[in-house]
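Notes follow once the structure below has been shown.
Missing here is one protein chain; the remaining ones are kept as they sit in the complex.
We just call them A and B in the order they show up, numbering each chain from 1.
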Amino acid sequence: MTVLLEGSSTSAAMRRNFWAGVWRVMRRKPSRLVGAVLMAGFVFMGAFGPLFYPDPLPRDVNQLTRPPSWQHWLGTDDQGRDVVALVVTGSRYVLLAALVTAVITVVLGTGIGLFSGFKRGRWDTVLMRITDMKLTIPGLPLLLVLSTVWKFSSAVQMGLVLGLLSWGGVARAVRAQTLSLRERGFIEAARGLGLSTSHIVGKELLPSMAPYIAMNMLIAITGGVYSQVGLFFLGVLPYESNNWGQMLNTAVFRSGALTVPSALGFLIGPLLAILLLTLAIVLVVDAMDEIFNPRLREE
Amino acid sequence: MSKQAPGVRIDGLTVVYKTPAGELPAVRDVSLTLEPGSITGIVGESGSGKSTLALSLLNAVQPPGRISAGSVEIDGLGDVVGLGGEQLRKARGRHIGYVFQAAQNSLNPLKTVGKQLLDLGRSHGVDDLRGLVREAKELLGRMGLDGARVLDSHQHELSGGMRQRVGIMLALVLNAHVVVLDEPTTALDMITQANILKIVREVHAERGLTTLVITHDIGVVAEVADRLAVMYGGRLVEQGPTREVLGSPRHPYTRGLIKAIPRLVGDIDEARALPGRPPTLATVPKQGCVFRERCALRMDVCDDVDPEAVLQGTRTVACHAVTVKEHA
């Protein structure tokens, strides 16, 4: 009887199962729902947030570097601008750059990992040596050194550089996945059926790895946010538009947020944004892990 | 050289596993007696509950499973199901030896066999550790190995057959007289298989053991066992002296199993696989006979009533069709 049921399951039923699985996972740990909502909030903020504020932001010269108040929930910066407004308007640069980083990381990493694991042989050796090397060179110092010749003027440029520097981990992981699918006879079986390489990669390998790649992409987004905020925070980059990292830099090194309590709000704003974004992504990745990883589901 | 081999009486044993669908039985109402000094073989497909039954002998069913009913009486030890804590720990190894499947890595990969032997001795309060090592070397030598060298080796330096002999040594070195062998020859090549079985037979006789062999391979049982028990879907469907059961199987499942073995002589087409698949924990029928889905002798009564194990001469069979025929 069960055999019959399994045999007749259509893709519609599978999709229903998928959403049922999502729902079950969410309900088992409601905190994950919080993660999903937070994430949606950040997407909205990056896409539409700046539309709610005038450009440039109004300056209140009577209120420079003030602690949180009813009027300014997180206080004001050293030019009398509202910190909340700064965080929201600054999110576009940060999130856009992080998205570009993540896309490049995942596309390059997946491409190289797939190619390497699929072709094996000499290509594999060469590519993996390069990947190893990339993983060995310390990322942040390299970025710092690069910043002397490269001015990351736009969000897209910033994302591009970060993406080009961070595909190594994904490439390794995707290669390992490809090899393990190969070991299970996946590829040989498809070959035996006379399927073309593009079909095997596009229709068989990629879909089976899609959830994994999606999770990597989310993690790459956090990586992108951390790196660029960190770079701006260290103060080695000139900046044109305001963003979280530049806010941290000004708060700490210009307004002395670490010695003057009144500037703390200025510091807390971007920190809170980063913490919430991390929380959102950790929770969503945790949920995805359980939805797509059957081993964890059986508890 | 030692005390009388102990007998083991399993009575009404039921083991359940906790699943999202509730507690499901992996072993249901199994009664089996291991005569002192005998070798009993349990045969079944994977998922038949034979490994769970083997673990029950040491009261070692792993969570989420648990023994929910029945008893396992061992002479000189009492009911194992009632044991717990230190008492149970000391019984394991000292009274009952357990030999793992050869393919499984039953040794700590980071320590030499000798050091693990000493750990075993210390766990069981052996004072004369030198004597223990001597005994281990003797056992290994008896099985055709260079004892000193093996004790000085790590697991990865031993072949499958050697590991299996080390496993047997560790099960016996504390002088246990009930020994459970779980798939002792699976994943070994044919020659090593034959060797291991020979060792099992000889050591069994020399040391006066009561032995239980769990396997999916009827050939293994035919080779070593005095008595044979067949498991299906958590039930013991037939048991009796090995020769009789193999020579004239009564339960339709036993018959199917034997028919499925290809003969060396004769037509290969005569070997007939059983139709259908063995049940899993989730698909095993809640009531009625567990085998009816695949049974050629199915009757109406099989749907509702679980056949009782009926003693017929030297053996026990749990099948409505067989019982009806006997009485007709």
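We adopt the following convention: a contact is a pair of C-beta atoms (placed from the backbone, for glycine too) under 8 Å apart; a residue touches a chain by one contact, two chains touch by 3 or more.
To be clear about the criterion, contacts and distances are computed from a predicted model.
S.K.: Would you kindly match the missing chain to its UniProt protein name, picking from "C-type cytochrome biogenesis protein CcsB", "RagB/SusD family nutrient uptake outer membrane protein", "Ring-1,2-phenylacetyl-CoA epoxidase subunit PaaC" or "Peptide ABC transporter permease"?
M.R.: UniProt lists the chain that is not shown as "Peptide ABC transporter permease".
S.K.: If I consider the whole complex, including the chain that's not displayed, which of B:100, B:232, B:253 or B:291 touches that chain?
M.R.: Final answer for the missing-chain contact: B:100.
S.K.: Out of B:68, B:123 or B:283, which residue would touch the omitted chain in the full complex?
M.R.: B:123
S.K.: Which candidate, A:138, A:194 or A:207, sits in contact with the chain we can't see?
M.R.: A:138
S.K.: List the residues of chain B that touch the chain left out of this view.
M.R.: Residues 55, 58, 60, 62, 89-94, 97-98, 100, 104-111, 119-120, 122-124, 154, 156-157, 167, 170-171 of chain B touch the chain absent from view.
S.K.: Over the whole complex, note the residues of chain A touching the chain we left out.
M.R.: 31, 132-133, 136-138, 140-142, 144-149, 222, 226, 229-230, 233-236, 248, 252, 257-261, 264, 267-268, 271, 274-275, 278-279, 281-282, 286, 299
Here is the rule we go by: only the chains that are shown with their structure count from here on.
S.K.: Need the CA-centroid distance for the pair chain A / chain B, whole Å please.
M.R.: For chain A versus chain B, the centre distance works out to 53 Å.
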